[in-house]
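Dumping the structure here so I can ask a few things about it.
Removed: one protein chain of the complex. Kept in place: all other protein chains.
The block that comes next holds subunit A.
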């Protein structure tokens, strides 16, 4: 499915785009040898995911952006592992659409949903956004495109657009707020931003003392405490 992406935009252009979107983060590794290289995403897919995460959680005056704290790497690692394979999902048929109350009913584990969903997203963008893939759009146009998808106004060729979007948004938030050892929330920057102390395990002595008071401590990750 990634081949569809490659036929619309040369890979080197996409890689350059990805690096431009994340100038202070990791380079997109083609050989997968560097510690920060993508293991699951192709360079073309990685460029799209970087652009998606940068749109969902931009770097701004409020706090760190999703890309700079490593959320694309987080998503990549998740999809390369047991979660991506749907190791804890029931994926036997037959498959029916069902009601919203019946939940996710696609025959796709998350890794396949991303692979097909990214190709669908690009095809939809090319068709409806003047021949451009998602990562080629301006930040404002990316936002407009994602709002349309979120609102159910986009028709993807293969997977339901909102299914893809909701899993992407969920994983983006997981990477942003999870322990840094998973690749996102680098240096606990997101925990610092909201005032969450992280994996710290002992409030017995302070829980009453800090009633209605700010508890201002340096957040600790699991590795900090190990």
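Miscellaneous remarks
As a convention for this text, contacts are C-beta pairs under 8 Å (C-beta built on N, C-alpha and C of every residue); 3 or more make two chains touch, one makes a residue touch a chain; residues count from 1.
We take it that contacts and distances are computed from a predicted model.
According to UniProt, the chain absent from the figure is "GMC family oxidoreductase", selected among "Branched-chain amino acid ABC transporter permease", "PA2779 family protein", "GMC family oxidoreductase" or "Transketolase".
Of the residues in subunit A, those that touch the hidden partner chain are 55-58, 60, 62-63, 83, 86-92, 94, 96, 98-105, 143, 146, 150, 169, 172-174, 177-179, 182, 190-191, 193-204, 206-208, 210-215, 220, 222, 225-226.
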